[in-house]
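Complex shown without one protein chain; remaining protein chains in place.
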Amino acid sequence: MGLTPRPEHRVVEYDPSSQEGWVATRLDFLVNWGRANSLWPMPFGTACCAIEFMATAASRFDLARFGMERMSFSPRQADVLICAGRVPFKLAPVIRRIWQQMAQPKWAISMGACASSGGMFDNYAVVQGIDTIIPVDVYVPGCPPRPEGLMYGIMMLQEKVKRERMNDATLRNEMEPDPKSQLWIPAPTIDELSEPFGNSVHQTRSGL
Amino acid sequence: MTGPFPIEYAGSASKDAPAPATPRNVPNRGGAVNPSAADLRTRFGASIRRVDVVWGETNVYVAPEAVLDIIRWLHDDPSQRYDYLSDVTAVEYRDLEQPIEVVWHLRSLPYRRFLRVKAQLTKNRPLEIPSVWSIYKSADWLERECFDMFGIMFVGHPDLRRILMWEQYREGFPLRKDFPLRGRFSRAEQLRQALAANPEARYSMEELSIADAFEDLPTEMRQRLRSGERTGE
Partner (left out) sequence: MATQKRTVEVALSTTGLDAEGRPQRVPLVTANDGAAVAVEAPPAIEPDLAGEHMLINIGPQHPATHGVLRLVLELDGETVVRCIPHVGYLHCGFEKIGEYRQYNQIIPWTDREDYLNSIGNNCAFSLGAERLFGVDITPRCTVLRVMAMELSRIISHLVWLGTTCIDIGAFTPFLWSFQERENVYNLLEGWVGARLTTSATRVGGMAADIPDGWIEGLRNFIRTFPKTIDEIDRMLTKNGIWVGRTVGLGIMSPEEAVNWGLSGPMVRASGVAYDVRKDFPYLDYETYDFDVPVGTNGDVYDRYLVRMEEIRQSVRILAQAVDRLPDGPVNVDDPRLILPPKSKATSEMESMIHHFKVVMEGPRPPLGEAYVAVESPKGEKGYYMVSDGTSKPVRWRIRPPSFVNLSAIPKMVEGHLLSDVIAINASIDIVMGEIDR
């Protein structure tokens, strides 16, 4: 759609002004290639998106071609947490714990509308987006997203992984929640992210 | 108890009744009354406050004090045999003056009958109603959920605690009409309370007593648990 190619579709070029050197670049390429093509998913499947995730892993859409057929239900051995489904507040400490138990390097895919923003569940029980609990790399919209949609999200994550650089130490920073409140982003930000979208509040948010 | 068990057929006590058929042209009010309503009136008299037939279903309004006797009679009496408790739930109306109704959906499999029993609880008193757990084991979780969502105490239930929300949930009873859709606290506060669940204290004292695991916990954890702190799941 549109004539401008998406940024991630451009070949990642070597920047001659960087001080990296030839060996580091090749090593980066090798490491990122290895990581991107063998992302072991941790399927944190709760609801309907989990069924579509299972369908994506089954024979018609097949995640094995991405190297992701080995579902790791133990967070210790997983690379990417795929949160498939709605997360109520009762489940929030569980997903926080699972994320903290995963070893670096790790990424998170928020699959579906409910994991990304609370979805159609704008009520007392549902977390309005798991990015209020854990850092998310890729959001896959849909309710549930089609398997092709999830695969596109996985491919976006692969391209994100391939753009990583070893000398960027901040990439592997562990999320540090505030010890008193356990929140990792400030409370007013959480309130603002969770507000109902649309006519009810902030009529001018989209600028229209 | 092991099988093989003899097969029991629904409708076994009403062999000469007409075969069940899809209801059509069901009137709003009126229509065929469930015979159990008349039997209840005969047996319990004034405890049966009202009988309505709405959309083909018989609703029996009973006094809250008589609920346990009535339901026990419906279960035990050979002419009623309501052996299946489909549901226990409650209804609060938008008109806040109206009482909360506790609703039991009973089925008689041998007679192929469906009956709705209702008891009205006025809101100016504590919301208490006898539990039917002693009659139907299916009431176990159904009544716990009703308590969780409405705050109705089921007297006689062996283990009445929250089931869908966590035990220390402080916002209230979600399905009450004075409980706002998005909860009483701000989103950040709700998240803060949810994440405050202490992962090590995730077990109840009863569960910890199983493995004598209580002794293995660190001292300050033991002190906190003894003082009553829970995640309450």
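Here are some notes:
Lettered A and B in written order, each chain numbered from 1.
In this section, a residue touches a chain if its C-beta (ideal position, glycine included) is under 8 Å from a C-beta of that chain, and two chains touch if they have at least 3 such contacts.
All figures in this text were calculated on a predicted structure; none of them were measured in a lab.
Displayed chains that the missing chain touches over the full complex: A, B (touch as defined at the top). When you scan A:A24, A:C48 or A:M156 for touch with the missing chain, the hit is A:C48.
Residues 1-11, 19-28, 54-57, 59, 83-87, 89, 91-95, 103, 105, 109, 112, 114, 116, 136-138, 140-142, 145, 149, 162-166, 174-175, 179, 181, 202-203, 206-208, 210-213, 233 of chain B touch the missing chain (whole complex, contact as defined above).
Touching residues on chain A toward the chain that is not drawn are 44-48, 50-52, 54-55, 58-60, 71, 73, 85-86, 88, 90-91, 94, 98, 120-121, 123-126, 143-144, 146.
In the analysis below, only the chains that are shown with their structure count from here on.
With centres defined as mean CA coordinates, chain B is found 40 Å away from chain A. Residues of chain B touching chain A in their complex: 165-166, 171, 174, 179-183, 186-197, 199, 233.
Here chain A touches chain B in the complex through residues 89-90, 92-93, 96-97, 122-125, 127-128, 132-133, 177, 181-183, 187-188, 190-191, 194, 196, going by the rule given at the top.
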